[in-house]
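Only one protein chain is missing; all other protein chains are in place.
Here is chain A:
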Amino acid sequence: MQKAHNLKEYREELHETLENDFLRTSLDNFAIAYRTNRANIFKDIDVRGLIQEVAASKDAAAQNSEALFKEFKKNAEAAGVHVHFAKDGEEANRIITKIAKDADCKKIVKSKSMTAEETLLNHDLEDAGIEVTETDLGEWIIQLRHEGPSHMVMPAIHLSRYQVGDLFTEVTGKKQDTEIEKLVKVARRELRQKYVEADMGISGANFAIAETGGIGIVTNEGNARLVTTLPRVHVALMGIDKLLPNLRDALRILKVLPRNATVQNLTSYVTWITGNNECLAAEDGKKEIHYVVLDNGRSELIKDPVFSQINRCVRCGACANVCPVYRLVGGHKMGHIYIGAIGLILTYFFHGKEKAKNLVQNCINCEACKDVCAGGIDLPRLIKEVHARIQDEDGHPLPSLLLGKVLRNRKLFHTLLRTAKWGQKPVAEKDGFIRHLPMIFSKEHKFRALPTIAETPFRDWWKENRPQVDNPKYRVALFSGCVQDFVYPEQMQAAVDVFAANGVAMEFPEKQSCCGLPVQMMGETKASRDVAAQNLRAFEPDAYDYIVTLCASCAAHLKHNYPKLVMDKPSLKLRADAFSAKIIDYSSFVNDVLKVEAKDFTQTGEKATYHAPCHLCRGLDVHEAPRQLIEKSGLEYVECAEEEVCCGFGGTFSMKFPELSAELLKKKLDNVEATGADTLLTDCPGCIMQLRGGLKRRGSKVQVKHVAEVMSKNKK
């Protein structure tokens, strides 16, 4: 559970978990195994199509939730079930406590329910003098330790067998082994007597099916079947997001949920309960069943044009499984009660601004979660939206306000960059790095060297050197982004060289500025919109076949976010649509459009490995083009482990969370060095800044270059 009051305290908490070796190792192993296993389990399935179907059916259910609830209630009641509606967690807990009191229940067994975690149900029941026992093994363990879950599907993933062994020794009063098989058996027997004694069972529900008035529960251990069978009273607590019109929709979600969560084709048990079943412990032989359907802000969310898609979440936890930040710090720090990417968002809506304000900044925007989400939710975008909303409510911090102000004024911004070139003179080394970091960077930033501002920005070089291309095959506009314009102009120059040789006529619209992603990342929505409008006005999309950018982050932002940012300005929206349709990244343009061939490059056979920028592989779904170009340009491509995992740059993220950025970079560079390649290529100047700076600090011999640079160098 997140307790920090400010970002500083939050960072201290993060620091503690970074030192937890067990956690780090187990999350690492998990993340790597998950990626491979998931690819295998979906190999014969059209996963994109399935996710789209799930998204569409969940969206429809959200829009129809009131009617669905009515139908669900009617059918459930006709089958002998009591249905309650709770507007918030407090009311849900009150209803459930009253059910327990009225039915004279003293002991409760629970099957795992995230919704009950959300409402902190156990506290209220215990305050009412009722004994509550969690029966899911992981939940029981964390209950005994008085902790919250650290993963939605594997709540005790942060604990070792030794910790569990000690805990069980305490619980049973007998010395316990640390063999997992044995610990599981002990839990089985200890919990069996709890089922026998309980008068009431509480479960969650994965599906609430309107057409039958029944529920579906997905488990592996089978505890849900015992919890819903043995005690004479059963209460199922579920959010309105679990409502579905029919069984077909539930079966569809069932195709993606276990595969995405634990990489299983199906869990051991799926339990479908409809109506008040036989219960031989009840006086009349019928179980007393209550469904408590919880709103707690969900109906507001459903009405929100931006956030309604949150309703698609099926609680598979996959967003945590792939999150590089979660992998470093675990669920207790990457969430409040709900964890991972979805947790950052839900925390704001279910548990409030205070709990969410620090968490929500801890997203590196690598889009791994969006890529894997069972409901196709645009999680990174929503996280940024929450961040922006909190800043709008709380006031914007000075650095983000300043950056916003600067970026909105292109001339001021570029003047500042030009001035910085002179300001850095005393600390600049000849090798292009700054010798001593300025005072404002504390020691946490020492993990990488920072580059100096270039002598001549690309825009000035362009004025003097723009090539003349006769009879062009294509007309393109170049979008440089600030880093390549002012720090690495040689990357742009290399691209211009290859383009000119392939019959491409180029324009460099001078009024272009920063793409605006940095201010968007800092929650400065207004500034981000203004910058977008400025760039849209600078380009005349109809005049070019393509708008090419060598920065993956700029490309993804220009392509996907610009039309959204100007949605409320009809004339600009049309321009943004045309603009975004023309955006293409360097590798796709050169490989797929220009179709360069190996014979045009000197084959050196030098070994090169690759880092796939997040916004290229996931943001633009480009995978093969850069790797093919590496081979075509005469190098031998050697695959790097975890090639598509974030390098830890994340723009402003690396300034805000240097410790996390450093750890992500360390992993990345270890993998790079293990390939034995001398050259590391990539497609994004931000990644280059991070990777080059880190390798420089390590004293490594590996050279980092943009793919464009080797192409220009080896061009015959």
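Heads up, the rule we're going with is that contacts are C-beta pairs under 8 Å (C-beta built on N, C-alpha and C of every residue); 3 or more make two chains touch, one makes a residue touch a chain; residues count from 1.
Operating definition for what follows: contacts and distances are computed from a predicted model.
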Listed names "YeeE/YedE family protein", "Lactate utilization protein C", "Ferrous iron transport protein A" or "Cytochrome bd-I ubiquinol oxidase subunit 1 apoprotein", with the criterion being the UniProt name of the chain not displayed: "Lactate utilization protein C"
Touching residue (missing chain; options A:164, A:325, A:531 or A:551): A:164
Residue, one of A:60, A:144 or A:247, that touches the chain absent here: A:247
Contact residue for the chain not shown (choose from A:223, A:311, A:528 or A:561): A:223
Candidates A:184, A:412 or A:574 - the one touching the absent chain: A:184
Residue touching the undisplayed chain, where the options are A:92, A:114 or A:156: A:156
In chain A, positions touching the absent partner: 26, 29-30, 78-80, 135-138, 141, 154-157, 159-161, 164, 171-176, 180-193, 195-196, 211-214, 220-223, 225-226, 228-230, 247-248, 251, 254-255, 262, 264-281, 286
